[in-house]
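Apart from one protein chain that is not included, each protein chain of the complex appears where it belongs.
Right after this comes chain A.
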Amino acid sequence: MADNHYDAIVVGSGISGGWAAKELTEKGLKVLLLERGRNIEHIKDYQNAQKEAWDYPHRDVPTQRMKDEYPVLSRDYPLNESTQGMWVNEQESPYVEEKRFDWFRGYHVGGRSLMWGRHSYRWSDLDFEANQREGVAIDWPIRYADLAPWYDYVEGFAGISGTREGLDVLPDGQFLPPIPLNCVEEDVAERIKQAFDGERRLINSRVANITQPKPEQQRTNCQYRNKCWLGCPFGAYFSTQSATLPAAVATGNLTLRPHSIVTQVLYDKDRQRATGVEVLDAETNETYEYTANVIFLNASSFNSTWILMNSATDVWPGGLGSSSGELGHNVMDHHFRAGASGDVDGYLDRYYFGRRPAGFYIPRFRNVGGEQRDYLRGFGYQGSASREGWDRDIAELNHGADFKRALSQPGSWTIGMTGFGEMLPYHDNRIYLDTQTTDKWGLPVLAMSVDLRDNERAMRKDMMQDAVEMFEAAGIQNVKAEEGDYGPGMGIHEMGTARMGHDSATSVLNAHNQVWDAPNVFVTDGACMTSSSCVNPSLTYMALTARAADFAVNELKRGNL
């Protein structure tokens, strides 16, 4: 075997790439894992994990200089002192906004698995059947039954905490004990259940934070510091570093190569198979070729598509997978920041101990069971109740000893939540190559043209009104509808651009995530999504990846790849 040949190449080391590397190496394949950014070693390189608020010169607020350097990231909370260096350098890696698109990227080993929100929910057949039922876009080529065993499998390994609720819209999984609700949330849950006959439910959020140790993975249970996004020295949340990468390394079958920008998939048009990838070393600018029998693209939704667009252009000008005309199309995100908040009377003899990395979740209840609102699909809510802190208003006091004493004690309870809404796949919500603009390495960049449409706007009204209605029914005071700034991409759940489908005329990938035009190329990150559901997507990427890896190895053995 030549030095540059592997059984499989995995491009990208985030949530889905880490899973691909783990599954393929554990099944005995020699795997090259390529990551375009630098390495971040578990625990050792979590440089801010032990810092406190006062250790940051600006107490975690971005400086003007940071805003200049990170104009996109500065649109939202990810730009701060504590996670600096864990987001892409925007000067080196620009993109073009034909229309505003917030693209928050993590170019390093582990990708956004280090900074993700960790909410982990299963899809249901309500989601998988929606496109077909409503005549939207194309039908998913799989159903819940295809994915259910793989959800079981990835949940068991990743460690998802949650409660079994027996809900059709949000199937139960293999859960560790839940992260508890606080006493206000518990009472609000009961009141909502009563007021809506059990049709609307407030439950514990299901998160990839382990509530029992996993000694076989050298992971300790959550310590309730709520500093996940700095990298967890306890390995208490699922990330590439804490979970899949150590498993892959342990097989002895993994080679990890950071600073490796994959510029194209190499394609043999006679065999109609990929033969490997071309890599540009981000540090030396030298070009290498690596060959493999199987290639997994897990470079993040848009970057996997970028690689396809740059591949086999001598056969298809639009790139590998473009023959359907759908490559780069059907961009989706979850639109959010529409909800409500209010004040809670009482419970002044109750407080909490510890800082939860979680809160509550209200599963989708709209357009379920035959209901037809003036929009399609639905939304879920994430929220929490807490006591006010020093940043509240104190009537009649504005300075001095009494003011300080009052602010040093907890205030009354408040509660708030925001909806996360499904976005439909629209063909002309798209990304494309802008060859006029290049990055630090002279490579063409992506341009974005994505809009919210009437369906999403109509849904946002319900996201606010329903939140108000539920809080008022639960006895919350001074309930206010809230809507914050949202631009496509801001949900950091970008999906689509290389969708799965039943046939090569209307989709880029088949039911096993194989590129129709190159069956030994699998795309199992968010690019593959045919619709978006309203639940956080990462758990589904994990399940799809494990399923595709299993299929790929079986096909290899059969000689079909």
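Basically, contacts are C-beta pairs under 8 Å (C-beta built on N, C-alpha and C of every residue); 3 or more make two chains touch, one makes a residue touch a chain; residues count from 1.
Assume contacts and distances are computed from a predicted model.
The chain that is not shown carries the UniProt protein name "Gluconate 2-dehydrogenase subunit 3", picked from "General L-amino acid-binding periplasmic protein AapJ", "ABC transporter permease", "Dihydroxyacetone kinase subunit L" or "Gluconate 2-dehydrogenase subunit 3".
Touch with the chain omitted from the figure is made, among A:His42, A:His119, A:Arg200 or A:Arg387, by A:Arg387. From the set A:Arg225, A:Arg257 or A:Lys480, the residue in touch with the chain omitted from the display is A:Arg225, counting the whole complex. Contact with the chain that does not appear here is found for just one residue of A:Glu26, A:Asp45, A:Asp60 or A:Glu129, A:Asp60. Panel shows chain A; residues 52-54, 57-65, 67-68, 71, 74-77, 79-80, 179-183, 185-186, 223-226, 348-356, 387-394, 398-401, 403-405, 407-411, 485 of it touch the chain omitted from the view.
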